[in-house]
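Left out: one protein chain. Kept in place: all the others.
Take a look at chain A:
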Amino acid sequence: MGFNPLEHQGIPLDRQLRSWRELDVEPIDPDRSDPYTRCRIITMNGIEVEAVLFSHQFARHCPDPDVKRQLAEVRYIEQQQQKAVNWLLPGLASVLETTIAYEQVAVDLTGWIARHEPDPYLKQAYEFGVLEDFDHLFRYANLYEMIEHRKADAIVENLTEVMPGRPTKFHHRHPADNVREPYDRSTVNPLSRLHALTIMSAEQQTMNFYMNVGPQYMEPIARRLYQEIALIEEEHVTHYESLVDPGETWWEQLVNHEYNECYLYHSFMEQESDPKVKAIWELHLNMELEHLRIACDLMRRHDAREPQEILAPELPNVLTFEPNKAYVRELLDTQMDLTTLGTGYVRDAHERFTRMQEAVHGGEEPPSEQVMAQHREMFGHEYRIETEGEHPDLASRERS
């Protein structure tokens, strides 16, 4: 029997507030922890950040002072959850190490979701995106070796390959071509709602992270590379957020958010290898059950609908961090040269795409190419981790 969060009781809200001592979590070991533990932390941070930002937007559009107060109460707890989760990351890690971990999340989270997405249009959106994050991982890994003389393998530990994806320079599309078609809220599979919200939140956090940490670097090539990739994260957030049906009411969206948090904490609790981190997932699941109950009550009261109408009868299979190498390789073999046109995908460099490319590159190689040239100059080759053999795309193999 699956887990139905509507049938479980959580911790009462007035007992969820934590003291400073309780918030003072011990960070994971930067050198010896499970890479997927770090991925789960980064994912849940993105989910909690979205919870907080969504609640703020809701409050700004909400005329009812009682509801505003209710939102504020839950939101404060969500802020504490975000602090407990994100502070699991160690201060010893460099910004670039955390960045590489963010890209590992983007590859293996999006890869897993693409594999399990039931709707073909949504699946295509994830498949399209994952090849871009995959290429970002490759570029940052090369930058990392240049600046810190460390190999990204020490971070991703062979779970994720590091090699070219769709070249970053081709990710700069006309912004209008980043808007997808939304799913239909009346017919969509409940699992698809969760997938869209999860990926949107993860990419939004990546966007926020790069836009803020990029200027901390002193090395000119690092500053430029963060700028370039941060702008692609803007495209990704546009891409994924437009998948969500804008006809969902605020109450419905709130319920979806809380339900998704239950789903993810439950999933991660089931697979967590670090007992201290697992205890946090379990605690937060028990908090989220109560947040979900409150959201459901608000929906019944203000939307005059039963949350069961939009939710699955039980949680879907646990969302799992695991290698997606074969799947990514298949996409590398078949979808490298895709770009978007309107809400669809094409293989040719159409006029609007070409104009955007010319304008943004200004006749020069972009930072994502400069970083490779500088790496080759320093080391004589590219940094790659190809655990499963040669690159499936002939043109993407390293020229010796």
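The rule we apply is simple: a residue touches a chain if its C-beta (ideal position, glycine included) is under 8 Å from a C-beta of that chain, and two chains touch if they have at least 3 such contacts; residues count from 1.
Throughout what follows, contacts and distances are computed from a predicted model.
The unshown chain of the complex is recorded in UniProt as "Hemerythrin domain-containing protein", chosen from "Fumarate reductase/succinate dehydrogenase flavoprotein subunit", "Heme exporter protein B", "Hemerythrin domain-containing protein" or "Branched-chain amino acid ABC transporter permease".
Across A:343, A:370 or A:387, the residue that sits in touch with the chain not pictured is A:370. Considering the full assembly, A:221 is the residue among A:137, A:221 or A:244 that touches the omitted chain.
Here the missing chain is touched by one residue of A:150, A:185, A:350 or A:397, and it is A:150.
Note on the undisplayed chain: of the listed residues A:359, A:378 or A:395, the one touching it is A:378.
Between the chain not shown and the residues A:91, A:246, A:313 or A:363, the one that touches is A:91. Where chain A meets the omitted chain, the residues involved are 30-31, 91-92, 94, 146-151, 154, 218-221, 370, 374, 377-378.
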